[in-house]
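Okay, handing you the structure first.
The other protein chains are all here in position, but one chain of the complex has been omitted.
Then we have chain A:
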Amino acid sequence: MATVSTPNGFSLDNAGRRVVVDPVTRIEGHMRVEVNLDSDNVIRNAVSTGTMWRGLEVILKGRDPRDAWAFTERICGVCTGTHALTSVRAVENALDIKIPENANTIRNIMQLTLQVHDHLVHFYHLHALDWVDVVSGLKADPKATSELAQSISPWPKSSPGYFRDIQARLRKFVESGQLGPFKNAYWGHPAYKLPPEANLMATAHYLEALDFQKEIVKIHTVYGGKNPHPNWLVGGVPCPINIDGTGGVGAINMERLNLVSSIIDQSIEFVNQVYIPDLIAIAGFYKDWLYGGGLSSTSLMSYGDIPERANDYGDKSLLLPRGVILNGKLDEIHEIDLGAPDQVQEFVNHSWYKYADESKGLHPWDGVTEPNYVLGPNAKGTKTRIEALDEGAKYSWIKSPRWKGHAVEVGPLARYVIGYAQNKPEFKEPVDQLLKALDVPVAALFSTLGRTAARGLECAWAAEKLRYFQDKLVKTIKAGDQSTANTAKWDPSSWPKSAKGVGFTEAPRGALGHWIRIENTKIANYQAVVPTTWNGSPRDTKGNIGAFEASLLDTPMADPEQPLEILRTLHSFDPCLACSTHVMAPDGQEVTKVTVR
């Protein structure tokens, strides 16, 4: 085809060589991407595909709404808990259940713990290897590595001997020939820009972060009993508080509060002394590689989260920013109404689902899902052996959600840009400091690197907010309030015959909403529209491309056989495919092509 211009301002040309990456690894779930390169190996067309479907919302139909948190929590074990929180909020919204102040605080602590853990693990274990050449670290001078580490951070593990030991362990591992998860990778690729010393330092921190991440989640274990997949409760939180009464050892008591407090201190220290300095050091070597902006300079959305006050989900209560930016107009923040039928809509004309009228999108409360796995006429291969997809037809298990018809990017960068545009100091100031430290203009934010940097800043923000809410919990208890659950509407006989509600959060990866309809105390319809559905969506009816596809365009590849640049940009979104590929049949509609056994 000739060059095609999309309504949202991108040029696509699929004439050149097609490169396929499947599976895309170091993500949650299953994903495929295909790109077309021009003669200079620059990406001119991108096709991103969600390659799994589990049908959880079909399964939710007819269940007890109080159980929905557990089902939806299993949408994703990486962003564990965030779907559960969204779910209990949706049910509480539908049934007008008010939760106690302590429950709101503990939920915020749970959600912030997830943000800290998820961002840290993403940076070191899912994303770092796109920037860090592990093998190059073998050439580092341990003394120079130590000097580098000590120049950027007071973190104590930074002696020449420490890095020498790490290097020795690394050398012997590489020389053994059994490289495990580092096997067949892209070591020595020209897109790696770090000097050996920075590579060695980052590799050491990869291992330290692996040890440390298991500590952070103990906060979930205290309040939720386990991690992954802690427990939640409609109407509050399941953990009671008992500070000085009989049997306090069976509840949240002083020892438990001290444990959480200690982990928060360690988390703040690790993020500020390891993650952030590493981020700045690494970014300093890549500030000329500002590809991957995609939709971020034009269209962004955040629902907001972390309510300061229980049961108040308005703009003023939410600590994470809320709003939509369109067409790059930073001075105009659009208000979101998740119940409005013309705002959030999902389209399926490029997704493996069927609507009666695919020219229209459907609001989640009225969502329809009918699987329809067909390949387009220009696809190569067979239905069970795909060589190349036809993006002119249906090509993904992900639907295309749009806000008032616009494709938008969600996630930490969206939150930070919206907070920046709203002139909120706690978001604007760290961004300005970072830009200054790197000596780059504001426009540098709209890039793969900007996305990665915003996530780091948010991790530090979340760690500080953990301290704030843990202190708030203690203050409330001190004032005599130990309540953690409201059971007035626990019994389904107290519910109206029919109800509908919506719950939202900001998951680590971006805006997350659950829409529920309850009829006769059972779930009649359940729909989740998740961050990676927004970011990873295929094209829509009008031809607008989603954030993943937009971000890959115009990026040069040093070696088309080794898709390092593609991985780098996709990973900057922290894709979560098990989340994104969901669906729901509306009340009374049969899901076709399904054998119910």
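Here, a contact is a pair of C-beta atoms (placed from the backbone, for glycine too) under 8 Å apart; a residue touches a chain by one contact, two chains touch by 3 or more; residues count from 1.
The working rule: contacts and distances are computed from a predicted model.
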Hidden chain of the complex, named as in its UniProt record, picked from "Phosphate transport system permease protein PstA", "Uptake hydrogenase small subunit", "Xanthine dehydrogenase family protein molybdopterin-binding subunit" or "Na+/H+ antiporter subunit C": "Uptake hydrogenase small subunit"
Residue among A:T25, A:S317 or A:Q343 that touches the chain left out of view: A:T25
Which residue of A:Q178, A:S359 or A:S493 touches the chain not shown here: A:Q178
Selected residue (touches chain absent from view) among A:G188, A:G245, A:G314 or A:P341: A:G245
Of A:I386, A:A444, A:I516 or A:V530, the one touching the omitted chain in the full complex: A:I386
Missing-partner contacts on chain A, residue numbers: 20-30, 32, 51-56, 58-59, 63-64, 66-67, 70-71, 74-78, 80, 121, 125-126, 129, 134, 165, 168-169, 172-173, 176-186, 207, 210-211, 213-214, 217-218, 220-231, 233, 235-242, 245-251, 259, 371, 373, 381, 383-387, 397, 482-485, 487, 490, 562-563, 567, 578, 591, 593-597
